[in-house]
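Structure record follows, encoded as structure tokens.
Just one protein chain is left out here, and the rest sit where they should.
In order of appearance the chains are A and B, and numbering begins at 1 in each one.
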Amino acid sequence: MTFFFIFPIFHTLRLSFLDPNTGVFTFNNYFAFFSKDIFYDSFFRTLKLSFFVISFSVILAFPLAYFICFVVKKKFRTLALLILVAPFWTSFTIRAFSWQLILSDKGLVTWFINKVTGYEIKLNFLYTMNASIFGLTLFGVMLITLLLFNSMITIDKRLLEANSDLGGNKFTEIKNIILPLSLPGLIIGSVLTFIIAVGDYAVPTLLGGGFKPVLAQLMLSTIKGTFDLNTAATMAILLVIIIIIACIPLLSLIKQVRLEK
Amino acid sequence: MKSFSLLNNFLYVLFTIIVSLIYLPILVMIVFSFNSSKYQIMPFRNFTTSWYQRVLTDSQYIEGLTNSLIVSISVSFFATLLAFFCAYSLVNSNFKGKSFLNIFFLTPLVVPLILIGISLRFYLTSRGYEPSLFLVAIGQSIFVMPLAILNLSNRMSQIPKNLEEAAWSLGSSRLRSMFEIILPSCKFSLIATFILTFTFAFDEFIIAYFLTNFSITLPIKIWTSLVTGFDPAINAIGTIVFLTSLTLGLISQILFLKK
Partner (left out) sequence: MISKSIKLKNINKKFDKTEVINSFNLEINAGEFITLLGPSGCGKTTLLRMIAGLEHVTSGNIYIGEDDVTSVPPNKRDTSIMFQDYALFPHMNIKQNIGYGLKLKKIHKEEIDKKTNDWLRKIDLEDYGLRMPHEISGGQRQRVALARSLVVEPSVLLLDEPLGALDANLRKNMQSELKKVHSDIGITFVYVTHDQEEALSMSTKIVLMNKGKIEQMSIPVDLYNKPKSSFAAKFMGFSNIFSIENKQELDMSNFFKILKDKEIGKQKICFRSNNVNFKIHTNGEFKVVSKQYFGGMYQIEVSNDNNIIINLMSDESFSNNIQINDNLNLTIDSKDIIFLENQ
């Protein structure tokens, strides 16, 4: 594990500080990265993409997990969960590709609208960042719902009864009991979603298109195109830095929650 | 009460929308896999199974499938086996560095796959290894190990400590009790972990993409067909893979719930 995981990461870290031509230690790769518009843009595009993906995923996943955990009858709970989780077992790539068929300007949606209304319309949705956000959000919703559910199901139902017994309503129930107690699941889910969104290559390529690349796409084209390993390593390390900066506050929040318990 | 049911209705609608959005692409894929048109646009022409025949006779698909099977089975086998020992030592030992080791085992989970792939490629080629299926297997093992360890240590921590202690007091060594007491108690979890890691490895694309040159796996073949031009056969193979992984996934879920 050390050999195949830790060493490679450090090797990449070292590469990112080496001059591509001379092999001397330098920070130039990082300066060069931020001085080129295409890199600079993609860096912030990646951040923006993951930020929206997480926000939408959390907003949608919370009511869904609540629904499966507290609204659906016990008999159907496992079934509802399975329905939501089953697509995890399908090819991520093919699912993204299918969205192409549905959303493209000659796709299913425009065809359907044409059949029903007679109008020819253009969606202008595919190959935009919104499409990437859409695709990754669907994935994030599945993941966060699953983890949130795991947290919520352990909540003692008597707490909810106590809440309504003491005169609380649905709103206070969610705000004061369910949200704090399911926070660890929510955070872990968000962190994992963030990591996937930041590092994903397939969805941005298939739905977002190649004209406005995210870091992962740039990395790949750099390696396969120019064989500039040092620049690619720089991007990889930047990716890690993003993750560390974004995740540490979230994860320390979990620790606090645990300590309070 | 009225506002409650309003909320519930809203949740029902939301659930339905999300589920249909998740299943729509899968449905489209299955439908198009039977469409005789070469173009992936509406309207649907005629019903055909010719794409399935193509897939099953195309040597590249067959090769990808075989490679994928070989790699994923070895990945899931070794990852599950290794994870069993790791989980056992994590759950049963009490040494100082335990929490550190715990974090160490789980870190690959928070590293994007693309990074695992790139780093391994940089590092291993710099050490003179050629990209190959073997390296793919190693890279994918790194990625599935945390899941396997999580899964198994979860189960193991539910086994009462007494059970092993009773065995020791009856004369069993640590090694024997691990195999005769703990292993059978983890039976279902082991199978579930094997299937879980298998499906993850089988579907994994980006690590494989970096770590192999000539021997392609199925996800790579699918990817190249997707970006180099439409090949409706992809829908067929996607459907096949979907149905198989779904079955396997359901089995592992059921085993997981059964414990």
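Details
By our rule, a residue touches a chain if its C-beta (ideal position, glycine included) is under 8 Å from a C-beta of that chain, and two chains touch if they have at least 3 such contacts.
Predicted model, so just to flag it, every value in this text is computed and none were measured.
For the chain left out of this panel, the touching residue among B:T66, B:S173, B:N213 or B:T244 is B:S173.
Remark: the residues of chain B touching the chain excluded from display are 160, 162-163, 165-174, 176, 181, 184-185, 187.
Quick note on the criterion: only the chains that are shown with their structure count from here on.
Against chain B, in their complex, chain A makes its touches with residues 1, 4-5, 7-9, 11-12, 15, 60, 63-64, 66-68, 71, 78, 80, 82-99, 101-102, 104, 106-108, 111-112, 138, 141-142, 170, 191-192, 195-196, 198-202, 205-206, 216, 219-220, 223, 229, 232-233, 236, 239-240, 243, 247. For chain B in complex with chain A, the touching residues are 3-4, 7-8, 10-12, 14-15, 18-19, 21-26, 28-29, 32, 40-43, 104-105, 107-116, 118-124, 126, 138-139, 141-142, 145, 199, 203, 205-206, 210, 219, 222-223, 226-227, 234-235, 238, 241-242, 245-246, 248-250, 253, 257.
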